[in-house]
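For this depiction, one protein chain was excluded, whereas all remaining protein chains were kept in their positions.
For reference, chains read A, B and C in written order, and residue numbers begin at 1 within each chain.
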Amino acid sequence: MTAQPSAEAAAPADYTADEIMTVTASRALRGEMTCFVGIGLPSTAANLARRTHAPDLVLVYESGTLGSKPTRLPLSIGDGVLAETADAVISVPEVFNYWLQPGRIDVGFLGAAQLDRFGNINTTVVGDYRDPKVRLPGAGGAPEIAASCGEVVVVVRQTPRTFVERVDFVTSMGYGTGPGHRERLGLRGRGPVRVITDLGVLEPDPATCELTLTSVHPGVDVERAREATGWRLAVADDLTVTSAPTSSELNVLRALVRTATEEP
Amino acid sequence: MTAQPSAEAAAPADYTADEIMTVTASRALRGEMTCFVGIGLPSTAANLARRTHAPDLVLVYESGTLGSKPTRLPLSIGDGVLAETADAVISVPEVFNYWLQPGRIDVGFLGAAQLDRFGNINTTVVGDYRDPKVRLPGAGGAPEIAASCGEVVVVVRQTPRTFVERVDFVTSMGYGTGPGHRERLGLRGRGPVRVITDLGVLEPDPATCELTLTSVHPGVDVERAREATGWRLAVADDLTVTSAPTSSELNVLRALVRTATEEP
Amino acid sequence: MANTDEPSERHMPMAWIAPLSEAVADLVTDGDTIAMEGFTHLIPVAAGHEIIRQRRRDLTLVRMTPDIVYDQLIGAGCARRLVFSWGGNPGVGSLHRFRDAVETGWPVPLEIEEHSHAGMANRYVAGASGLPFAVLRGYVGTDLPAHTTTIKTIACPFTGEELTAVPALNPDVAVIHAQRADRRGNVQMWGITGVQKEAVLAARRSLVTVEEIVDDLDPRPGGVVLPGWAVTYVTEVPSGAHPSYAQGYYERDNAYYRAWDAVSRNRETFTSWVSDMDRRAS
Partner (left out) sequence: MANTDEPSERHMPMAWIAPLSEAVADLVTDGDTIAMEGFTHLIPVAAGHEIIRQRRRDLTLVRMTPDIVYDQLIGAGCARRLVFSWGGNPGVGSLHRFRDAVETGWPVPLEIEEHSHAGMANRYVAGASGLPFAVLRGYVGTDLPAHTTTIKTIACPFTGEELTAVPALNPDVAVIHAQRADRRGNVQMWGITGVQKEAVLAARRSLVTVEEIVDDLDPRPGGVVLPGWAVTYVTEVPSGAHPSYAQGYYERDNAYYRAWDAVSRNRETFTSWVSDMDRRAS
């Protein structure tokens, strides 16, 4: 996360909060990894990584494409470009049963509508399940991505509405109620190792599993991150400042985003 | 079985016992059927049916070929010609799980090393399982073919060694110990509706499920069939004589067999 | 949705080729359970519109990813129950008709049975396999089992390990869209083929709309072929997946998806969209 890319770092005025979030997320991926990619911000970050420091990153989409190398940013999880550029296209049952479930995927990239201090994710409802205030899309592939990938990275904008003391519904389990909970349930993956937001980076405390601010983006102070968090946010003693996006990262990201808005 | 084909019937001297067995077996298949085909005599009979009265017969082989239309007689269950001429080639798990198990196949065509009066089949061992006199190939796909196909047709040469009072090992269940046994176990298919041999045809008695001689091939008398049977063979009151192969059936069969011996 | 175990009901030598209105009229009855599948690609939208036109009611709609065609069916009052794992307008946002039905019961209350993708995919696999249930590692630690009765635990008889079981899906009718079929009703699709084969094989009856019916299906890389004897009806409906896409035929109409957000946002604009269906079709 904090490794300094070689190209020259840009000044905060030169990029948006979403851009540093996406660039930071892309840096969480290494070239020798397999990555289960959700659509939206995670997909943008994964495609950026593949075009910058991680050209051998293997992208797996739940529509059944293994090793997609999209030439433009896919607009949906089942975009034709994902199939056309894949090493293999398989059925949806197969992607879940043969590839995700056995723990073959190193990192799962998820978004969230609500997230709590133990990294549990809600994408199902706000309010009561049977009488919801807001009915959200639901689980999709997320519960099993969160359970089975070697580790999980969450990419989400940080607001008090999103970062809540307790999620209204656990759609995807993070650390549950704290240390040992995943292990007691027999979940295979390590869980959310990093939450990357538009303000900084949170990582689980090794002892308590509580998400702790470990890095702020340039120009963001701790107070602002605390205000954007619905629980009493813990801050790491060795808090760092995120390396700013380099101009080359930004150029690649912006070119990539342009490919999505130019419809084929 | 006893329907008289239109072309002229041949005299017994004009065909072998194996030929009338194969022709009779082919007549058990109709054009609108799907047929799960084992290699050897069943495959020859099914391919003969497709080239004579049942051109729309759908052949399914356990190697994963659906709707094969082989241009020559396949020499093995995984012959290349089966894949090249199939409507679809699928994996072996899929052929068993999606196609055989749910009862999508009308008729299963099986052979036997031993067969008893209730149509139970042994292809596993002669003698004791742990200390066998003869170790046979084993089950292959047969147990589930016998359980799940709409009905089963057995094609086997009739000898006292093969037609035994009690099989040494039930590899594939026929009627088990008699009426109601299949139903108690929840098997979905009707079981063996016909055993076609080089001497005649046996069918289960509707009341007792015991295999009963219902037809003898031309020139075969009941005594000869009894001698070739290891149990006290019941004979139907309305015993018929099998329609002899027609010259056109024989011509097609012989041409077909020639394609198998001419290696590609 | 019990399995009838009647092979004779489930297949025939070849599929029937008929016009869409006839196929839907013959296959879909009020109260049926209908699965329309397609994962972004090859969504059977035209068939869904025909169900709206024929004013079917009390349907149980099954789909992993209910998107705008299900929003339309729900808003038009065809459904009383939805079995699903993710409902949204991909890349745009909420399904407003779905939310209105769940949150306020308009136009009719919508019961939901909610799963994950892994669970739904395995429920179709069990249905296609003639099994009453499927086993997976799923739902553990989530709140889904507390709200969905069709999620249970099962112990491995060899290791004792606890896993999750979900019941088979055996819809009355599966509806999918494919690129091509031949005159015997053999169906061919390629690109992302999702869970469509399993949906058809799990269902008692099926309808496949296709871009075109051709004399011969030349083999295609990545092609999946469903034999005609495993399909009930095949119907030629060019652009039948619009606004989703059909690889090799047309691209996704992303503008339609974006425009749907405004059309569906309030009941009045949606109601006039439904009233205008016949006019648009002609």
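What we mean here is this: a residue touches a chain if its C-beta (ideal position, glycine included) is under 8 Å from a C-beta of that chain, and two chains touch if they have at least 3 such contacts.
From a predicted model like this one, the values you see are computed outputs, not experimental measurements.
Trainee: May I ask you to name the displayed chains that the omitted chain touches in the full complex?
Mentor: Counting the whole assembly, the omitted chain is in touch with A, B, C.
Trainee: Which residue, B:59, B:105 or B:173, contacts the hidden chain when the whole complex is considered?
Mentor: Reading the full complex, the residue touching the unseen chain is B:173.
Trainee: Of A:58, A:112 or A:250, which one is in contact with the hidden chain?
Mentor: A:58
Trainee: Kindly note down the residues of subunit B that lie in touch with the hidden chain.
Mentor: 39-40, 62-65, 75-80, 82-84, 89, 91-93, 96-97, 100-101, 124, 129-130, 132-135, 137-144, 147-148, 169-173, 176, 181-182, 185-188, 263-264
Trainee: Residue by residue, what part of subunit A touches the chain that was omitted?
Mentor: Contacting residues on subunit A, toward the hidden partner: 31-32, 34, 56, 58, 66-67, 87-88, 97-98, 101-106, 148, 150, 188.
Trainee: At which residues does subunit C meet the chain that is not included here?
Mentor: That gives, for subunit C, the contact residues 130-137, 150, 152-154, 156-159, 161, 163, 165, 167, 219-223.
By our rule, only the chains that are shown with their structure count from here on.
Trainee: Using the touch rule from the top, point out the two chains with the most contacting C-beta pairs.
Mentor: A-C
Trainee: From the C-alpha centre of subunit B to that of subunit C, how far is it in Å?
Mentor: 40
Trainee: Measuring from the mean C-alpha position of subunit A to the mean C-alpha position of subunit C, what distance in angstrom results?
Mentor: From the centre of subunit A to the centre of subunit C is 29 Å.
Trainee: Using the touch definition from the top, which residues of subunit C touch two or more other chains?
Mentor: 125, 197-198
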